[in-house]
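A single protein chain has been omitted; all remaining protein chains appear in their positions.
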Amino acid sequence: MRHTIYKTDFLLEGATEEGSEAIDFYEKQGGYSALKKALTKMSPEEVTAEVKESGLRGRGGAGFPTGMKWGFLAKGTGKPVYLLVNADESEPGTFKDRSIIEFRPHTLIEGSVISSYAIGAHTAYIYIRGEFVRQAEMLEKALADARKKGYLGKNVLGSGFDVEIHVHRGAGAYICGEETGLIESLEGNRGYPRLKPPYPAAIGVFGSPTIVNNVETLANVPFIIDKGASWFKGIGTEKSTGTRIFGVSGHVKRPGIYELPMGVPLRELLEEHCGGVRSGHRLKGVIPGGSSVPVLRADEIDGVNLDFESCAQAGTMLGSGAMIVLDDSVCMVDTGLNLARFYAHESCGQCTPCREGCWWMVGILNRLEKGEGRTEDIDLLADITDNMMFKTICPLGDAAAMPVESYVKKFRDEFEKHVTEGGCPIKKDKSIKVPENA
Amino acid sequence: MPDKVTITINGNEYKATPGRTVLQTALDNGINIPHFCWHPALSIAGNCRICAVEIEGAPKLGISCNEQVRDGMVVHTESEKVLRARASVLEFLLINHPLDCSVCDKAGECTLQNYTYEHGRYPGCASTDSRMTLPKIVPTTKELSSKIWIWANRCIHCSRCIRFCNEITGTGELTFTKRGVRSEIDCHPGRPIDNNLALNVVDICPVGALLDKEFLYASRVWFLDRRDSVCPHCSKGCNIHIESFRNEVKRHVPRPNSEVNSFWICDVGRHNFSYYGRDDRIRRPEMRVDGGFEERSRGDAIKMIAERLREVSGDKLAGIGSAQCTCEDNYALRQLVEQLGGKAFAVRKTHAGDAEKFPGLEIEAEKAPNSRGALATLELGRLGTDSLCKQIEAGKIEGVIALGNELDVPLGEQEKRALGKLKFLLVLDSWRSDLAEMAHALLPAANYSEKDGSFVNSAGRVQRIHQCLIPEASEAMSEWIWIKRISDELEGDWDFNGPAGLFDAMAKRIGPFSGLYYQALGETGLPMK
Partner (left out) sequence: MATEQTRKFEFSPKSAKKIKEIVKRYPDPKAAALPALWVAQDEAGWVSPEICTAVAELLGVTPAHVLGVATFYTMFKKEPTGRQLIQVCSTLSCSLMGAESVVDYLERKLGIKCGETTPDGKFTLMKVECLASCGTAPMMQINDDYYESLTEARIDEILASLE
């Protein structure tokens, strides 16, 4: 995967070089100096204030301001505080946290230790998806190296602060990337998301105040502490600060990892960095932030910048920063079916609208794609998505409904042709494709 | 105790207790927000989503089962948005739910059925056609244990049964397996759900997914005649409904009582039909003759009994009450014995079985419903006939009137010797027990399902039972009626009208019952002093 890291900034600096994951490499780049600074020169409150000031927002998908989330921690409960690192990366299209874990794990480790210090956590768990077997091994090694050098464990760098970080492997469940699903899974249960309130910052894992942060979010923390909030605010946009590790996939010439400042125009990422749509094809649509966000038609991407606000204004979401590019060989019904199958497979099954609605959508989309669809099916699909959205325990129901709703809305004629022509009108290309690359 | 807050539901203000939810407050005030997964005795799951309501100021619908009341909250439970959401939940539940109503035991008491009828149509939509025309998922139908069937295709995934096994019995036999729309309720194959409260999951299942093997296809519930009673199989006094059809009991189900059994009964009590339909039922009055018993008419029997009683009246007469009979039966016995000058009483020891302690219900070791009531009525300190038997053997007691109705309580050796010595033993019993076989005169008694009256449970709570069945093809009557007839024959002058009269008279006289009135016992009973 290393060879597909095409653009780096501070988060992925040096990641393209062999051995970038080693602790010595990281230290030579100045790694762990932020930890020294935080532990010796700053109080936990000052660290939190710096992170808050920087405007860092969650990089998992929701974009909640990180410093504000830390501020919600219940105080004086007498219970230990836990930091949970969300390394469950399972949102289709997303492969950015992997790049950190495989090639720059110490940004995550340093960020986790500093964050634990800030929130008063002495135990942190990295919940890593079960399929990341080798990646979990790499993390364990990096943790062992950091422990040897005194960057974690008892009395970190002689500061008196103790923190232990454990790796906890998942076992194949997208829903465990949802923060309360993660907490339930960590507690040894089926990964059923919880009702909120109470929020994890009040009652989380093991009944204690808990902060769940994404890998990329935590990887930003050492840099914010080292170079300061003002520096961080100078990158990106006013409300979406810092860089983003964009993962681009699909029908572009150069799919891969691009760390760019927040707010980069979508067209710039697509055309200049990724080389545009593959030769001989035209752009049909772009899913800017992972499979759960509404699609943008080719004629809608002008003026859209890749930050939280601009994407929201365009009727979609920045989400996990995972851009999936669709060209004219793609059928939107087929795309909807592929994702509906994903969500139906991953739905935990707890609540009625998601459990039944996901399955129903698969059935209808399947029927449409096979050419057995009826006219009513299209409005029915829209109605089902409406009945699922904002009515579930967790956002998976929304994540399943929103894309399909956007495909029906924005590509309605294609759906209708499936009915009137008794089959898929698109000349689909299912052959194995090799990106034209750099 | 925090002050009450004011919330507005559908334009009306209500006082609500902080800490309670919108759903609880609504239900307290007769606003029936539909709900599947919420149950007053279980933790909140919030998964069915049908209790969703509109709360002003919130961006989306909130589930009322998990929404704490706040002062000034404004809730709408019948707005178009809410009605749409409700109909959509029912539509979603029905897409994989089989159209089994005509063969499903739960029909007639099925929450899904009832809610679909009431809330299932989208606002402004007249059609009742299903929009789902795909093949349904059909998971297993199988025996979940020796007592319970599961029709997993009917399950609506409310998780009540799982929470029951975790919270009420603490035995944790049930779980969801698999994930998403394929998830099913199941046990571990080596550990079926066999605990003694297991069948309560059949009651709390909102649909016909979990079914009682014994009741399977036994009756349509709308044919059942339902009466309030109290389970007689231990001294816990769990409140039950006896449900019968054409004078035959079809099932027992729990009746909620927050002071006694919450919403539960044990499987033993639920399935114990040993009082009903017995072959050894005594049907007519009988008098002992050489070599056996001979039937007599009521009138003749009473005359003969009265004559024999005159011979053993005074302090040579004693009464043996029964922990299986009502307070009223026992009090009537006392009246008659005292009328004839007797003073000595006893109540036979009850059968001691196993106590069972679950987090949500404790089953008593004493397997009789009214030992406290019998002892209180006869003002005795303890159970046991040993001192009475000694008196009989010493010749001080020559006649005994005994109440029976006891299952599993054979006579002890001392009792057999003593009772065998009596000049006259009158037994009022329902079946041919040891005690009945020793009688000189035998009167057919009604059992608990065939009479009105009261029991006192182990905690001292006085609870009503109601007649549900008519003794079939027999002249059996409640014990107190026989006793009253005998008393009249012997020119007694006590003038009590029925069980109510007996109880109220007893309450005036006996300390622990003072202040109580039969009519005030209501559906859930009252504590003794």
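Think of it as A and B in the order they're written, each chain with its own count starting at 1.
As a convention for this text, a residue touches a chain if its C-beta (ideal position, glycine included) is under 8 Å from a C-beta of that chain, and two chains touch if they have at least 3 such contacts.
Quantities reported herein were computed from a predicted structural model and do not represent experimental measurements.
Could you tell me which shown chains are touched by the chain that is not displayed?
A, B
Specify the residue from the set A:M262, A:I324 or A:L396 that touches the hidden chain.
Counting the whole complex, the residue in contact with the absent chain is A:I324.
Per the definition of touch given earlier, which of A:L56, A:L73, A:L152 or A:L186 contacts the omitted chain?
Answering carefully, the residue with contact to the hidden chain is A:L186.
Sort through A:K7, A:K69 or A:R98 and give me the one touching the missing partner chain.
Result: among the candidates, A:R98 touches the missing chain.
Can you say which of A:S159, A:N338 or A:N366 touches the chain missing from this structure?
Among A:S159, A:N338 or A:N366, only A:N338 touches the chain that is not shown.
Out of B:T175, B:N272 or B:S313, which residue would touch the omitted chain in the full complex?
B:T175
In the whole complex, what residues of subunit A lie against the chain that is missing from view?
Residue positions of subunit A that touch the missing chain: 1, 4, 80, 89-95, 97-98, 129-134, 166, 168-174, 185-191, 206, 247-251, 255-257, 291, 322, 324, 326, 330, 335, 338-339, 342, 345-346, 348, 430-435.
Could you pull out which residues of subunit B are in touch with the chain that's been left out?
Residue positions of subunit B that touch the missing chain: 142-145, 171-179, 186-192.
Please note the rule applied: only the chains that are shown with their structure count from here on.
What is the distance, in whole Å, between the centres of subunit A and subunit B, each centre taken as the mean of its C-alpha atoms?
The mean C-alpha positions of subunit A and subunit B differ by 56 Å.
Of all residues in subunit A, which touch subunit B in the complex?
173, 190, 195, 344-353, 355-360, 363-364, 367, 376, 380, 387, 390-393
What part of subunit B is in contact with subunit A in the complex they form?
44, 46-50, 52, 59-61, 63, 66, 84-85, 88-89, 91-93, 95-96, 131-132, 134, 137, 156-157, 159, 175-176, 178-183
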